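Pasting in a structure now, in structure tokens, and then I'll have a few things to ask.
Chains shown are a subset, placed as in the full complex.
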Amino acid sequence: MKGHRLRHLDAGKKARLYRILFQHGLCNGTALFLPYDQGLEHGPRDFFANPASGNPRYIIDLAVEGAFNGIAIQIGLAEKFYWDYAGEVPLVLKLNGKTEIPSDDAALSPLHASVEDAVRLGADAVGYTMYVGTPAQEQDFAQYRTVREDAQRLGMPLIVWAYPRGSAIEAKGGKSSFYAVDYAARTASELGADVVKVNFPKPDRRTGVRAEYDAEFSSQQAVEAVVRSANRTLVLISGGEKAGDEAMVEKARQSMEAGATGLIFGRNVWQRPHDESLRFVSRLREVLAKYPR
Amino acid sequence: MKGHRLRHLDAGKKARLYRILFQHGLCNGTALFLPYDQGLEHGPRDFFANPASGNPRYIIDLAVEGAFNGIAIQIGLAEKFYWDYAGEVPLVLKLNGKTEIPSDDAALSPLHASVEDAVRLGADAVGYTMYVGTPAQEQDFAQYRTVREDAQRLGMPLIVWAYPRGSAIEAKGGKSSFYAVDYAARTASELGADVVKVNFPKPDRRTGVRAEYDAEFSSQQAVEAVVRSANRTLVLISGGEKAGDEAMVEKARQSMEAGATGLIFGRNVWQRPHDESLRFVSRLREVLAKYPR
Amino acid sequence: MKGHRLRHLDAGKKARLYRILFQHGLCNGTALFLPYDQGLEHGPRDFFANPASGNPRYIIDLAVEGAFNGIAIQIGLAEKFYWDYAGEVPLVLKLNGKTEIPSDDAALSPLHASVEDAVRLGADAVGYTMYVGTPAQEQDFAQYRTVREDAQRLGMPLIVWAYPRGSAIEAKGGKSSFYAVDYAARTASELGADVVKVNFPKPDRRTGVRAEYDAEFSSQQAVEAVVRSANRTLVLISGGEKAGDEAMVEKARQSMEAGATGLIFGRNVWQRPHDESLRFVSRLREVLAKYPR
């Protein structure tokens, strides 16, 4: 049945995710998202590789040309740029964000916008960065809770960027370890995310991890475990820093094979010249086309 | 430009109407809506001609098969039936309604649901019945105003069922007169409707109307005047009671020629056997296909 | 599947109705409710036939002995008597009610308690009397709406006593006509009732009814139409005034055959001596036992 993965959602969340997954992109239940909040998270340095990428219009045009299933941006860009494309490409309003400048030891990503802002702008989902394991966990969970409640009340799908982060994580295998990514996916699921965005897990990061993770796991085994941990929360695998094409496509393939719903690739897409971006996107779409849901 | 008629709307209203007009139905900027609140407005007697039509599933299936641009229902049916189709066909949540039993002299249609309910259920528009000319105008306008404000705040397109009604209207040409329909369209536009639904005006109903309307007008002239009165408020022409096919198709043609955005036909569609319904719908679609916007 | 009729409800409403339908009474998905708000609606005169019935303890004991699926009482009796039986028999908190003394022409049943009161007392459903067709429709619908919203927010099943009432109804066939009962059932469904309680329709009450209803219908046909009009809203048939046993049992049989979920019989039960009450209840249970859902 089309949309069977959405059957545990209320009508509003189901309608909005149905639109994202079955009325955009490949319309086959898989998804390719374009995140574009790096200007806040890392600063404009991320645009130096391809200066055109600093212009939000360039990026949203790319999302339309590449038939992405949605674009994730902060409130300021949404207010000034989304009107031009309203309805053409789904908007994921990113609700919180921070700069890279202060120390990440007790990382916390403050709120900049509300679920109601997302409704007002015609968004089809909201995004929230949760720093799993941060010493600022109490504040993070408290503000996350308000977002979860509003999203539930307003039928808005909630995508959690589940990022292990902070000094305690660094001491226990680091943010990309299988242990950390697996825990992050589960945390998002236990706390009500409809979709979770995680980095591809690295099972060889074993220094300081819990005993259960200090063993040999293939990357395929690791990503399968992560998808299982997320259970009914749909999984998006993040591209992270720009890397080699073959490696990225292979990560995408392993992720989809493991049961992920899709990919969320930013810098790997737009930190290249325009036509190269579209060529790379078409390779990702070839992978997604094999996994109708 | 696709969607140029939406350029006066905020992002949220634009995104939602764009979806309705360009991602459903003929995807050409015209619209065919299926209204299904007659069970409340007239009671189940409206279903006697085709008993299957009493079942909301039958109706929504018809909307999907007939590729309607949206279905307009009350909160109770939306809560129990829309989930099954969430995202497949746009939902217009009808916010108010009344029964036909008490006298219509001071007609007022009480609210049953809120714009926030519409957001929660994933609706793409809300509907409000305004009884233009009713002696209960003050209450009507007061509750309408709360709806308009919420729709504005949440980016939800507001479709006004602009119905002349009440004892004063009866004394001045009746609810279908050119005078009354033209006034109703203008009232909705002056008060902030994004879309207005009116009956096809009857210029020969001249008894009691204002002097300006007590003259010879063709129906084409009348419907053109109504669309001009609505200006940037998009116009939907209502089918009303079931009538002959040729007459209905001709009304549709004149309406579209006059610049209407689409049609909203209920009883004319579902008060016939299933296959006849679809045949009639395909004739309406042939009309709409000639008017891309 | 056990509980398939509950699949259109949210978790909270489903959990509570599941308890009522599958963990009490016959535990087969049918229901027999005991309403006991007649002391308010008609005054203590209803207890004269069996003086013991004026004592709420006697009534709740009867509900327990007769294995009813629930008892419907007003806030005052719930506050003072339900504690003794908390959890043993489901509580349906009746939220509104009126006395029989002032004129019924513009009948309106004012609220005495809230959905939150029901939650606090551990109730499994709330009851609301809606006077369909009353000239006081606007106030009725306005207060009903607050109840529906609270019930939705708190996951509390909403049972609507859908009673045609008021001068306009009297002029159009009266409150028991097929026309009126059918309209009432549909109205409750359109406005979001989870369960609707109606009187058994009388198709021979044809004076003043709409043309569609002015024809020969058997009572079986009428009650089937009413259940269809209610669609996914579960139907309870009310006993009304005490009548002959065979007639009541036959009404019960026809109702269940038509697809009703159950019965709500008050005066027919407790306006007799204790043992006769239980004998009559066991006859009703024999009927219900044939219709597992």
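Details
For reference, chains read A, B and C in written order, and residue numbers begin at 1 within each chain.
The working rule: a contact is a pair of C-beta atoms (placed from the backbone, for glycine too) under 8 Å apart; a residue touches a chain by one contact, two chains touch by 3 or more.
Quick caveat: nothing in here was measured; it's all calculated off a predicted structure.
Depicted are 3 of the identical subunits; the complete assembly encoded in this structure file consists of 5 such copies.
Throughout what follows, only the chains that are shown with their structure count from here on.
Chain contacts here run in a simple line, from one end chain through to the other with no loop closing. The best fit of Cα atoms from chain A onto chain B calls for a rotation angle of 180°, in steps of 5.
One simple way to say how far apart two chains are is to compare their mean CA positions; for chain A and chain C this gives 49 Å. One finds 40 Å separating the Cα centroids of chain A and chain B.
Inter-chain spacing, taken between the CA centroids of chain B and chain C, is 35 Å. Of all residues in chain A, those touching 2 or more other chains are 10, listed in ascending order. Residues 37, 39-40, 43-45, 47-48, 51, 54-56, 74-77, 79-81, 83, 97-99, 101-103, 108, 110-114, 117, 139 of chain B are the ones touching chain C in the complex. Contact residues of chain A toward chain B in the complex are 3, 6, 10-19, 22-23, 78-79, 82-83, 86-88, 91, 116, 119-122, 153-155.
By the touch rule above, chain C contacts chain B in their complex via residues 8, 132-135, 137-138, 141-142, 145, 148-149, 152, 164, 166, 168-169, 172, 179, 182-183, 185-193, 210-213, 225, 228-229, 231-233.
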